[in-house]
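Structure, as structure tokens:
Every protein chain of the complex appears in place save one, which is left out.
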Amino acid sequence: MEEEWIPKITLFCCNWCSYAGSDDAGVGRKQQPPTTRTIRVMCSGRTDPAFVLAALLEGSDAVLFTGCHIGDCHYISGNYKAKKKFEMLKEVVDELGLEDERLQLQWISASEGSEFAAYINKVTEEIEAIGPSPLRQEWMK
Amino acid sequence: MKIGDCVVAWSKDEELRKMGASGGLVTSLLVGALETELVDEVIALRKISEFEGVPIRTSDTDEAIRSAGSLHAAPINLTKFAVRFFEEHPDGAIALPVKPCDCRGIIEQAKRRKIDMDRIYLIGLNCGGTMDPITTMEMLEKMYEMDPKKIVEEEILKGKLIFKTEEEEKAISIDEVEEAGYGRRESCRYCGINIPMMADLACGNWGAGEDETFVEILTEKGLRLMKSAVDHGLIETAPAPEKGIKIREKTNSVMENVAKTWYEKVFVPIEDRSERMKYYMDAMEDCIDCEACKYVCPVCSCDESKCIGFYDPMDSHKISIYHLIRLLHLADSCIGCGQCTDVCPAEIPLTILHKRVADRIQAKYDYIPGIDMKTPPFFEVE
Partner (left out) sequence: MKKIVCYGCNLGCGLYFGDVPYFRKNSPVNSGKICRFGMKIHRYEKVLPKVDGKNVELDDAIAAAAKKLADVKEMAFVSFGDVTCEEQLAFNKLAEAFESDVHTCIPRFIGANIEKIRQSKEIITFIDPYTSYPLILRHMLHAKKNGAKITSYYWKKLRIADESVILNPAEIDKIKSINFGDSLVITDLNPLNLDFSNEIIKSCNAENIVCLKPFLNSTGASLISDGEKSIYQIFEEIKEKKIKGLYLLESDLGIVPDDTLMAALDELEVLIVQQSMRNALSDRADIVLCGDRKFEGKGTVLNFEGRVLENEGGTEGIKILTDILKSVGEEINYDKMHAEVLSKLGINEIDEYIVPKYDIKYKQREAEIKNYEGDAHLVYAYNPFMWNNVIDRDFVEISPSLVESLNLHKDELLKMTSSKGSVAVKYKINNAMPDNIVLSPMKLPISTDIVTPVNFKEP
């Protein structure tokens, strides 16, 4: 089981920017590891912290909060709210003892396909380096 | 009398003055508020015994009078009773005695629109702490060698915990009983707010003479309460003597230091990440998901709670999502009142767990819940 482990990264994308960015990475055939599970939300502001906690408990080795760059949110202030949620979550998750790499925030625009791919590569390497999440149960596949 | 004044005051009714904890002032104010129709109802603790008080909501002045006196072994938080009043009477007005933790709970609920601050009269009580009744009875038998049933009065004076029966009186220092695991609840030991400066009045016996209550008038509402009780012939007041004011300040700062020492003793940081994770998961694992900790929390304000909604008893997570969501949701608002630990059937030290998380966030955002109407950091978006 140990040998088989490859990181499982849950990726929250907003419909208008980061999801389009990931799409752009795909269309542009950018090389990416098969480590992400994408969940599309209409706006990063909709990424309820409870979703993030659920993703961690259900076996994600990392969770990525992504959305439009500050100022570009299609609902004007959604990503400000996302940022606040992220900051609060970050403190809690850190206090609980999860490593910094396991919860990250990244703004990605619709045209940043190569940045997106590079980011996923970087996160995957980071998670590979620190190993499976301590919240993951042995029997979680 | 004006806002900012410190006075001593007492009930003009001799019997009530004797029944009251110090001067029967708080009870007189409750009676006055009802009689002058400042409020529709009051909340107080009905005394069942020295070790049991039941929160009541009433518009009956006799009922209010019967609730005079301080119950140190009734560790109850009145916030949710006030919330229920406003649920039933959105346009009503209410008055109640509040320890600092009651007051803080009420203010946090007001921020979440569950309580109307203009219609609630907060008669603050200084607070040196409450005790769990069952462990206190055990302490009486084991350390004081007194029969709990015979206790007629208890008191904290000069660092000593004093119990009286009709025949005798015994005092042991608080440090000694707390060393033995008795005394004040853990959360009270490190509770740093003894004088409720966020209430409308701050009442106590520190600095007051025999059968007098020391009162600091803090707000317009507080002044109104005092004035109407004077006009109604219920209470008598005199300016607080300089000496009394000094004693009150001094005792308060001594208590604050004791609290700090306790805080440092209880909240030893856990530096190592994996140790921290082990600590939280281990502590929460005995949970039998009764949801009592959510139910009793004075700052929880949602009706359809996310912590309960997201939780499925079929989950087999290492730590339940119920607790993770609560740790997050209370991070900016936990006031460390100890209610959750008190009701936990699995004896999980919830208050410590919540406070460990909350203290980080509250420090980061420079936010102290329940002391003013400042917006909680979670709601504060750039």
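Note that the chains take the letters A and B in the order they are written out, and that residue 1 is the start of every chain.
We take it that contacts are C-beta pairs under 8 Å (C-beta built on N, C-alpha and C of every residue); 3 or more make two chains touch, one makes a residue touch a chain.
Predicted model only: the values in this text are computed from it and were never measured.
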For the chain that is not shown, enumerate the shown chains it touches in the whole assembly.
A, B
Of B:59, B:173, B:316 or B:375, the residue in touch with the unshown chain:
B:316
From the listed residues B:54, B:238 or B:254, report the one that touches the chain absent from this view.
B:54
Return the single residue from B:134, B:238 or B:302 that touches the missing chain.
B:134
Counting contacts across the full complex, list the positions on chain A that touch the omitted chain.
137-139
So that we can see where the missing chain sits, which residues of chain B does it touch?
49, 51-52, 54-55, 73-76, 132-134, 137, 148-149, 285-286, 288-292, 295-296, 313-316, 342-347
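Methods note: only the chains that are shown with their structure count from here on.
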Rounded to the nearest Å, the gap separating the Cα centres of chain A and chain B is 42
Residue numbers of chain B touching chain A in their complex, please.
273-280, 306, 310, 315-319, 321, 324-325, 327-328, 331-332, 356-357, 360-361, 364, 377-378, 380-382
Given the complex with chain B, which residues does chain A contribute to the contact?
48-50, 53-54, 57-58, 77, 80-81, 83-84, 88-89, 91-92, 95-99, 134-135, 137
